[in-house]
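This report refers to the structure that appears directly beneath it.
Right, subunit A next:
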Amino acid sequence: MRKDSVVVMVLILGLLASIGTAAPKPIRIGLQGPITGPWAYEGEMAVNSVQIVADQINEAGGVLGRPIEIVIGDDQGSPRQGALVAQRMVSEGVVAVISSYGSSVTEPSAAIYEEAELLNIAYGATAERLTERGLKFFFRTCFRDDRQGQFFASLVDHVLKVKRVAIIHDNTTFAKGLAEAAKRFLEESPTAELVFYDAITPGEKDFSPILTRMRTTAPEVIYFTGYYPEAGLILYQARNLGIDALFVGGNAAINDEFVNIAGLDVAQGSIVTQEPLPTDLPYPEARDFLTEYIERHGEAPSTPWPVYAADALKVIAAAIQATGSTDSRVLGDYLREGLQDLPGITGPISFDPSGDRAGAIYRAYVVDDLGQLVPY
Partner candidate 1 sequence: MEMVSEAKELPRRRLIYGVLYLLLLIFPFKAGPYWTDVATFFGIYVLLGLSLNIIVGEVGLFNMGHAAFYALGAYTTGILNTVWGIPTIWLLPVSGLVAGGFGYILTRPIIHLRGDYLLIVTIGLNEILRITLINDPWGLTGGPNGVLGIKRMRLGSLVINRPIHFYFLVLIVTTLVVVVLLRLQRSRIGRAWNYIREDEVAAEAMGIDVRSMKLLAFVLGAALAGIAGSIYATKMMIISPESFTFWESIVLFTIVILGGMGSIPGVIVGSAVMMVLPELLRDFMQYRMLFFGAAMVVMMVFRPQGLWPSKRWQLEMGRETEE
Partner candidate 2 sequence: MEQPLLQVIGVRKAFGGLLAVNDVDFWVPEGQIASLIGPNGAGKTTVFNLITGIESPDAGKIMFAGRDITGCPPHVITRAGIARTFQTLRLFPNLTCLENVMAGQHVRTKAGLFSSVLRTSRQQEEERRIYEAARRCLDKVGLWHLRAELAKNLSYGDQRLLEIARALATEPSLLILDEPASGLNNVETARLMDLIRQIRDEGITILLIEHDMDVVMGISEWITVLDNGRKIGQGTPEDIQENEEVIVAYLGKEEEDFSWNSCN
């Protein structure tokens, strides 16, 4: 008898205590990214970055008085896995998702989020067509490929002031999109002329046949929109074939490994068109963020993308705070019409009606004599 009543008492007390001290239910926000697989380093940096912003928000009292909890989903950089993760995010009942890195993964995921009417914001998916389909719940904090292509065309016209341009891509979604955009804008250029346009196969090593053919068109600038492993080889082999045209890479083409592969003396002077690196962002938010990131992880993020993921969380938090709602429809409407120049790490954030981020910031960097990227 007594034993039982003690048990009951304890239970009731426990229950009361748990109600009394119960933390407010957290707001769960999904982060879908390539945690493993070939882009694992991107996924890892995205998680780090988003966590920093989440912690900052929670320290400041959360959103609507509730803390933010990040639910991580690993899409491995594969479209099929992306669809699975999206399905899980939907069934886990998160209020919004930061998703994802890579257009081909983001696309099927976005389709599932659209069907489930769940707000999703991409941070590393730059294909133009993502926002050309009238998706209601898709936004992105990164910029579209065509803006970079446009930037390259204006770089050719106004800064480099050259006439003969060769463009090479590698037939991946991203590289081909960028190459096509650059081609489109170059064709409108009054002075510059596209003299060579072809694609290589990623993973191969010998590009001399295509370069030998390109040499006959005597380009002054080579714009390679693919990734750094091939970029390094192309530049090195071009020089061996006696091609001395200026080498310009898209935002995936040039990094320290590119310099390594091509060799410093060859790589020096190459130019890259890209979003400003986190270390070059002029905003106070960026400085704070970077300080925190370096403190936690020892070095700054090596690519631009993780910061866009962090900004996506800022956007979601701001929308929930402003509308007092976690309904994706309300949040989506707010992002389209209400949100104006939210101070993000990557600058002021607003969205146009299609879900694209308004404005664009691109920079040209050049490889200096130490192999570092410095503003051009």
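As a convention for this text, contacts are C-beta pairs under 8 Å (C-beta built on N, C-alpha and C of every residue); 3 or more make two chains touch, one makes a residue touch a chain; residues count from 1.
A quick word on the picks: all candidates are chains of the complex that A comes from, given by their letters.
Being a predicted model, the structure only gives us computed values, none of them experimental.
A.B. asks: Given the candidates 1 or 2, tell me which one touches subunit A in this complex.
C.D. replies: Selected candidate, touching subunit A: 1.
A.B. asks: Enumerate the contact residues on subunit A facing candidate 1 in the complex.
C.D. replies: Listed in rising order, the residues of subunit A that touch candidate 1 are 36, 79-80, 83-84, 87-88, 90-91, 103-104, 107-108, 111-112, 115, 127, 129, 133, 171-173, 176-177, 199.
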